[in-house]
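Note that this complex is displayed minus one protein chain, with the remaining chains in position.
On to chain A.
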Amino acid sequence: MGRIHLKDVRKDFGEMTVIPPLNLEIDDGEFVVFVGPSGCGKSTLLRLIAGLENTTSGAIEIDGKDATDLPPGKRGLAMVFQSYALYPHLSVAQNIAFPMRMAGLDKAEQARRIDNAARVLNLTDYLDRKPGQLSGGQRQRVAIGRAIVREPSAFLFDEPLSNLDAALRVGMRLEISELHKRLDTTMIYVTHDQVEAMTMADKIVVLNKGRIEQVGSPLELYDNPRNLFVAKFIGSPMMNIIEGEAASTQGAAALGVRPEHVTLSPDQGLWQGTVGVSEHLGSDTFIRVDVDGVPETMTVRAPGKVRLNYRDRVFVTPQEASMHRFDAEGLRVS
């Protein structure tokens, strides 16, 4: 079980409203990612669910029961922190045992669960070490182990991978996704990295200034962003946003086209432009094009290797079916 329901949850810090009243439903077993730029309130929202912050108003229900005023330890949730927050003076085994010690579980059961967690997380050889003797990835696994043994109704992850290097991050991303498949427990995951959000989530919650901009599956957000903010935030490289005259001829205040939905041609097309810098990734090439009369540089994704030279003149055509039109308020029109 792990259904979490936020009802009109609001959080003020002093005079400042960090989270205006917000509603959100998280289903049992879902992998939900809170994503947004720094300062958007995603961590605060997670801490409200955890109980580390008190709500100013509104209610938090966990599995149908009101948990708004429950202390953090009694909510049946386990949290993994960005800094891992391992207890430096305790060994790996003692770290993992700590929540069970607090719960008063008997030693045999503790040992069984530590064994289990260590096996799942490849920590068996490190149980006697202190956190200071572990690598970043191992520390992260210990933190996850400490969460697993509680058998919580939901896991809360607060940017757990941002202290790891890029290669390790990809590995841990897969490990966490696999863990979710195996445990089938609700996970709420906070990140500012939209790639993590896209690859891991069942459901993404895009936050901006404490408000939910859009909730949906990764592909829903990618294909049908509800507004300019989501359109720009989801997807890498970023969606091309064209404003001004080029957009209004297409019947929108702002026009969005993803880099892969633009066709390049040497002799015909909608707009003409000059090739700028190209990025060759091997499988794809990202070509920057300065379209005449459009201030923003467009990014065009072409599969494979493309032979275009700096300063070449090209024609650029957005695919009609994949164009996103936004009105003056930044809301999606079509």
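Methods note: a contact is a pair of C-beta atoms (placed from the backbone, for glycine too) under 8 Å apart; a residue touches a chain by one contact, two chains touch by 3 or more; residues count from 1.
One rule holds for everything that comes next: contacts and distances are computed from a predicted model.
Going by its UniProt record, the hidden chain of the complex is named "Multiple sugar transport system permease protein" among "DNA ligase (ATP)", "Electron transfer flavoprotein subunit alpha/FixB family protein", "Ion-translocating oxidoreductase complex subunit A" or "Multiple sugar transport system permease protein". Within the whole complex, the absent chain has one touching residue among A:I4, A:L86 or A:L127, and that is A:L86.
Interface note: of A:R113, A:R139 or A:R332, the residue touching the hidden chain in the full complex is A:R139. Those residues of chain A that touch the chain absent from the view are 50, 52, 71-74, 77-79, 81-83, 85-89, 98-99, 102-103, 131-132, 134, 139, 146, 150.
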